[in-house]
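A single protein chain has been removed from this complex, and every other one stays in its place.
Now for chain A:
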């Protein structure tokens, strides 16, 4: 196995491209494992009879058996699994939804823009807000600003998204809030269709989703920067006669922010696989909402599809983070 892989990899040239190629091979293997685990969990858990569900209410035994045969559900488990993998690999065919017969691949791709919109928007907010608050707190530790910011961060980390979202909706939503300020749930419009509605419908979800991340990032940034400010190389920068601003930004923050980059890549990767809670509460038609519904309905093909999608994003994010890390920290070499 390693021999047959090694020779084409060597032909790829630089250590970095060999490294990336190796990681991509690993990704395929990991995705196979993930799909197998999801498959086994689905069959191990009591989830009702998918064939009966698919056949609909009032279907007789014969009809259910026909459906069972059609969905390969009467085959041994390993055959079902190999059939599924074959279809995915050869035809990018993730099967059809048990609940509405829709093509799962189409469903996933059509719901991806909403998830990307939600995740990227929230990511920008939490990165900017979290890093800025973390830096300001670290520069004046135990000041009033620091105490308020870190107290707020603790609240932000402690408040669950679904609770916070429901409270905000109950207070502010257009049709049943105390003040009618923000759009109702389910008002999402694609960016290409109506940019204004896209923005207003996502603004509150962005803020709610980014809150706990911003809190975590602010605390992480503060702790890292406080530690870095005590480092010898920061003292060297001061001894060179650089301005305070340059000492802090070019020397201390530059070193303190590298772990943030890692965390950011991974968090974004996880969210691209679907922000289940936020999408569900605000009824945003993304991957997260899709997987939530699929789990409710024991809808195996859709569950499998969303799980593989999420795993794909997380693995890709991991690879990207490692590559980016080697770029921003010259001591790291990919090999």
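Rule of thumb we're sticking to: contacts are C-beta pairs under 8 Å (C-beta built on N, C-alpha and C of every residue); 3 or more make two chains touch, one makes a residue touch a chain; residues count from 1.
Keep this in mind: contacts and distances are computed from a predicted model.
Taken from the listed names "Protein TusC", "TldD protein", "Oligopeptide transport ATP-binding protein OppD (TC 3.A.1.5.1)" or "NADH-quinone oxidoreductase subunit J", the protein name that UniProt assigns to the chain not shown is "Oligopeptide transport ATP-binding protein OppD (TC 3.A.1.5.1)".
Touching the missing chain, out of A:63, A:187, A:231 or A:283, is residue A:231. Taking the complete complex into account, residues 231-233, 235-244, 246, 251, 254-255, 328-331 of chain A touch the chain not shown.
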